[in-house]
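Excluded from the complex is one protein chain; the other protein chains are retained at their positions.
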Amino acid sequence: MMTDLTDTDPAHVGDRSAWAGAYRRVRAASEALCTPLCVEDYGLQTADFASPPKWHLAHVSWFFETFLLEPFLPGYRVFDPAYRTLFNSYYEQVGQFHPRPDRGHLSRPTVAEVYRYRAHVDGAMAALVDQIGEDLWPTVQSRLAIGLNHEQQHQELLLTDVKQHFSVNPLRPAYRADLAAPRSVDALPLAWQAFEGGLLACGDDGEGFSYDNERPRHKVFLRPYALANRPVTNAEYLAFVDAGGYRNPALWLSDGWATAQAGRWSAPRYWERIDGDWHEFTLGGLRPLDLAAPVSHVSYFEADAYATWAGARLPTEAEWEVAAAQAPVLGNFVDHGLLHPQAATGDGLVQLFGDVWEHTASAYLAYPGYRPPAGALGEYNGKFMSGQMVLRGGSCATPVGHVRATYRNFFYPQERWQFQGIRLAQDPT
Amino acid sequence: MMTDLTDTDPAHVGDRSAWAGAYRRVRAASEALCTPLCVEDYGLQTADFASPPKWHLAHVSWFFETFLLEPFLPGYRVFDPAYRTLFNSYYEQVGQFHPRPDRGHLSRPTVAEVYRYRAHVDGAMAALVDQIGEDLWPTVQSRLAIGLNHEQQHQELLLTDVKQHFSVNPLRPAYRADLAAPRSVDALPLAWQAFEGGLLACGDDGEGFSYDNERPRHKVFLRPYALANRPVTNAEYLAFVDAGGYRNPALWLSDGWATAQAGRWSAPRYWERIDGDWHEFTLGGLRPLDLAAPVSHVSYFEADAYATWAGARLPTEAEWEVAAAQAPVLGNFVDHGLLHPQAATGDGLVQLFGDVWEHTASAYLAYPGYRPPAGALGEYNGKFMSGQMVLRGGSCATPVGHVRATYRNFFYPQERWQFQGIRLAQDPT
Amino acid sequence: MMTDLTDTDPAHVGDRSAWAGAYRRVRAASEALCTPLCVEDYGLQTADFASPPKWHLAHVSWFFETFLLEPFLPGYRVFDPAYRTLFNSYYEQVGQFHPRPDRGHLSRPTVAEVYRYRAHVDGAMAALVDQIGEDLWPTVQSRLAIGLNHEQQHQELLLTDVKQHFSVNPLRPAYRADLAAPRSVDALPLAWQAFEGGLLACGDDGEGFSYDNERPRHKVFLRPYALANRPVTNAEYLAFVDAGGYRNPALWLSDGWATAQAGRWSAPRYWERIDGDWHEFTLGGLRPLDLAAPVSHVSYFEADAYATWAGARLPTEAEWEVAAAQAPVLGNFVDHGLLHPQAATGDGLVQLFGDVWEHTASAYLAYPGYRPPAGALGEYNGKFMSGQMVLRGGSCATPVGHVRATYRNFFYPQERWQFQGIRLAQDPT
Partner (left out) sequence: MMTDLTDTDPAHVGDRSAWAGAYRRVRAASEALCTPLCVEDYGLQTADFASPPKWHLAHVSWFFETFLLEPFLPGYRVFDPAYRTLFNSYYEQVGQFHPRPDRGHLSRPTVAEVYRYRAHVDGAMAALVDQIGEDLWPTVQSRLAIGLNHEQQHQELLLTDVKQHFSVNPLRPAYRADLAAPRSVDALPLAWQAFEGGLLACGDDGEGFSYDNERPRHKVFLRPYALANRPVTNAEYLAFVDAGGYRNPALWLSDGWATAQAGRWSAPRYWERIDGDWHEFTLGGLRPLDLAAPVSHVSYFEADAYATWAGARLPTEAEWEVAAAQAPVLGNFVDHGLLHPQAATGDGLVQLFGDVWEHTASAYLAYPGYRPPAGALGEYNGKFMSGQMVLRGGSCATPVGHVRATYRNFFYPQERWQFQGIRLAQDPT
């Protein structure tokens, strides 16, 4: 239903009209994701870490306004000066920002006003791309690429945030009541694929778009290792649950055990036991647990505990990247409209991309030689290099064309409202 | 603009058609108050103590459904069984209730659905009043009176909650941008009216409607005292602020000082200093402070500190009631559409009713001989007789006909999102 | 074992040598209470509301230093200027004070230094009483009376705080391992004593010592009422527990239920069920529950819930005072060395004084005409007149001679680390 966004990749588009088209497609995709929403849904905030859909729609527009229109479009008038603060997420160098936990406290601007804001920005962006001089075009193009990728990231967050918001409503509303049910297939048997290791290169140094945190490309020494052919399934994870995995501190990291106890965790985030049967809350509403599908919405802490219980470990981000570097970036992305991880099929390493983000054993830190960009855009990635862990590969909520083998996503080890799954690794015996 | 609701007082209506009419008027008044709202406003909750408008509209309907339709209307089908929990406020004997701080987490049911819920209840209520047998009519009538007064209380809360919700939005939206500006008048000079005291009676024992907490009528011994002719004005309160009232712990109760320090209080709840000039946030938006009008949105702690600073004290509820018992229940109520306290005019004790609730020095406790009603309706008032203080007289957000001299409102001493003002008392010199 | 302190009552002593003797006896009594303590015990603080013994010993000395020695003894040098802040409890007008929750963070001054501080103050106080001129003697005498009563209050707190501190140690140490076991007696049957009510006087206006909050004497109108002949016993309270009293919200005030749920209350503060048998932690260590003795360490919330369950109510403070006004101030006080409530015996109203403080239904508020004293001493009682409830009669931890019929103690409704019990009241049928 949604257009394939692969060709929005800035690396594939060289001229302004292509960029203008990419801009229109990405912006339209955000709005298409909101089609199933009621006006009431746009303002919801049910957790500090999750934002209202309306805020996402406005913030990504603020990004274009702040980093492109204000500095580069002569005579541009901001839609509303108050939005400078209201829709700034965390850019200290831009100015103040509305407190994150209070994003749901804003019934105004209304949904209609936010759409008018988007249209205002869209008109000006079209003019900018059309009119900007050749001397400034490379800078504008570079920032435009960031802005579009930024909006794609918020598309994914918009979906996972809506899932969070709906999940705490006792009515358990479905984002898409018409969502296709999962295919009934047998789970793919677990197998291990071996890698030799050695002195290898990670990170991006190409011509195409990548975030600063994927750079520079650098050498890493890896020992031989093996990766599971597919992510851990719900059936496998259920065995961990049934074996008392959530009651055995010996399996857990110390902070993980404290988190699990404090939050009274006994299963992944969206599992619910109803009259003895496990269900999971999905973007299609509450459904019986699909045992063959990848487990999702597990935190790093749970992924690590599961791996310990299974006698395996999580891969490092370098191990994952080396394995993924040669694979095509294909998989179950948001554009396919399934909006839920699907049971794996196929040969070799499958589901590296799409379906679920894969936890790694690597802390989100700077690569050797990394320097954040100058100015406020330097706050995009660099200042979060503390306390978070790297995830790889994208999910069923990620736009097609957004991720690549070098792409580094990052979340705190206790967070689990994203589509986060587990691919096991092990050392050769 | 709104219909006068005085004749909804159940004491004035004896037959079923009159009750049916009162029901329709009260219900219509709730919806009329929502006319200025956007769909987005209905779901807002910006503080644990304040509910979304949508929740108020649904909860008062739940009240009729729970205490009248389910027990008395044969064959009644609840609109949605999930609402039993969603819109129960705090009646433990009815069952579970959705956590109060999470009332703003419910985008569904939508606003339209809540209006359908109201219509469903309204139809059934009309049938109930029409069809109930004579034997059960007195019980139904009694509960209907409570239900209508209950809905009126929520009308006031709906307004004060909307004020709270809008006040934290940096855009400072106006609930009614067309609200009349205050008349420009001089403040009425402060004067004292003396009362003899003696062995007097307080509380209600009449035929008309009153809440259980106003009963039974009982004797109280009062020493001679005097009351101020009108509430403290903004100008007077500003003198307290300017004299360092918020920085001098000697004026404050210990808990009050702790509250003021923790909350960084330096003025009443809705005052804002902009470029050196005091403004106040009103239901008509941000306006210059009206110096002649009664100060409002001050907590008991502030009222007590102000009285100490002014060399006076707050009246007890008995002192207030004795003074108010002979006065007509006239004043600036919500039906007048001003939605803000107005400068006092007139002779004698003025503004006892309407404009601002008046803090008393009395804790909200049971009258001698008080017994809460049996069953869940006994939770309406009795279980809150701890830690709260009594306020008297109604405000500019109170429906006409809702209050009387014996009416006891109650809030925690730190709360100040209601239209709460100060009438001073003193002992004879 | 301890000297009877009755004759320390300032009302009974008219000359300076008698005051000097009273001073010495009260000061010695504080130190005698510390005899069973180890050095390690003196610094313990296990809850924000409870202070270390060392802090009590120093604070009462600071009180004499601040309100008597510094203003009235020429040439007095404070023991250590830092103590001005360290041992100020809450007197804002005196200056800053060390945060209450951090009183246990002070290993220095050591115990020996605090005793030296006491000796320093004692020497200077002896000189002051001896040397002060006749013109200032009345003021000094008045403050001295407050200071001695103040120290007696802290003697009681020292004991109840030690009980709190020891109770959270898994070793359950005994303050006095040699404490006498309770007599084995049958509980006195419950009986009701009727009172006529009428227009009566409460409060103190006598020559002897009383606190400002007991004044002025004033008229109160009371309806006929009856009081239980003795406090509720542990056996009676156990029946409430066994009947599910802690699981039935219909019996509780709203704030009380919230407190009980949050604190997971299922019995009085110091009850422990061990292998199915109820025990209570006492100043003599852990002991089997004495069923005939008065229940103690119950909060106002529990007392109110119990009374509701029992079909009775709590008395108002006026009802209690009228009943107690003619009774001799005799009972189980700290000087008797039992340090625990004892089973009631005797005829008529028994145990009005001593054994357990008796909860009343009255909020702690100013009497009509009350004015706090000028200056910092005005902070002693007046600023706490908010949010607390009145208790009457003293306990087994109160010094002989300290309480009287008009004496008003006050605590927050959720507090229960004092020896607080329940005497029921009821209206005539």
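Brief remarks on what is shown
Chains here go by letter, A, B and C, matching the order in which they are written, and residues are numbered from 1 within each.
Simple rule for what comes next: a residue touches a chain if its C-beta (ideal position, glycine included) is under 8 Å from a C-beta of that chain, and two chains touch if they have at least 3 such contacts.
Keep in mind it's a predicted model, so treat the numbers as computed, not measured.
The chain we do not see here touches A, C in the full complex.
Touching the chain that is not shown, out of A:53, A:104, A:256 or A:354: A:256 (per the contact rule at the top).
Residue-wise, the contact with the chain that is not shown comes from C:85, picked out of C:85, C:131, C:193 or C:261. Mapped onto chain C, the interface with the missing chain covers residues 38-44, 46, 82, 85-86, 98, 102, 104-111, 165-166, 168-171, 173. Seen from chain A, the chain kept out of the figure touches residues 90, 92-93, 199, 218-223, 249-250, 252-257, 300-301, 304, 316, 361-363, 365-366, 368-369, 378-379, 383-387, 413, 427.
Simple rule for what comes next: only the chains that are shown with their structure count from here on.
Shared contact partners of chain B and chain C are absent; no chain touches both. Taking each chain's centre as the average of its CA atoms, chain B and chain C sit 38 Å apart.
With each centre defined as the average position of its C-alpha atoms, the distance from chain A to chain B rounds to 47 Å.
Counting only residues that touch two or more partner chains, chain B has none.
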